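Excluded from the complex is one protein chain; the other protein chains are retained at their positions.
Moving on to chain A:
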Amino acid sequence: MRSATRGQRDEKTRVVDASVRFMRQKRQRDALENDNFHEDPHANIVLQKNVPKFEEEDMPAVKRRKPSTPGAKTELGRRKKLESKLRFRRKFTALHEEYNQSKINDPEASIKGYQAYEEAAAPPSTVPPRKFCGVCGCFGGYTCIRCGTRFCSIECREVHNDTRCLKWTC
């Protein structure tokens, strides 16, 4: 193993500290929540008239049902308002964090059950995590001294060095 690092000392002895390792793990975890790993394939095609943008194209001409109640005017007004509200999209996490921030100093907040979402999160397990090879998925008995990734064999270590090691940190 020693021979593998010889000659490339400078680059290969760079050690990634704990906070960078933590950030990398967090990024990997967050990626698992993605709805698509890739972006809307046509989101960037906006200004061509013959290719309408995703939302607008599909936002249907909502079939307007005739308002059936006497309060037709207000209902129509309300619907317009609703329409603009619906188009306002935010990420779940952004909405949630923002709300929690706003409630942190609110003495009444605790009785409204707004933290139910946090309280329901399953707590950590008492059983420690197992270690798996970051390359092939077997049990990984060794640790990369630079980035902390696990590997199971010299072969997998080589693959790791050539493909992933440190590339994930930037």
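The criterion applied here is as follows: contacts are C-beta pairs under 8 Å (C-beta built on N, C-alpha and C of every residue); 3 or more make two chains touch, one makes a residue touch a chain; residues count from 1.
The rule we apply is simple: contacts and distances are computed from a predicted model.
Visitor: The chain dropped from view, which UniProt name applies: "Protein farnesyltransferase subunit beta", "Rab5-like GTPase", "Dynactin subunit 4" or "Actin-related protein 6"?
Guide: Options "Protein farnesyltransferase subunit beta", "Rab5-like GTPase", "Dynactin subunit 4" or "Actin-related protein 6" narrow down to "Actin-related protein 6" for the missing chain.
Visitor: Tell me where the left-out chain touches chain A, residue by residue.
Guide: Residues of chain A in contact with the hidden chain: 25, 28-29, 31-38, 40-42, 45, 51, 54-55, 57-60, 62-63, 65, 68-69, 71, 75, 78-79, 82, 85-87, 89-93, 95-96, 98-100, 111-114, 116-117, 120-125, 127-130, 132, 135-139, 163-164.
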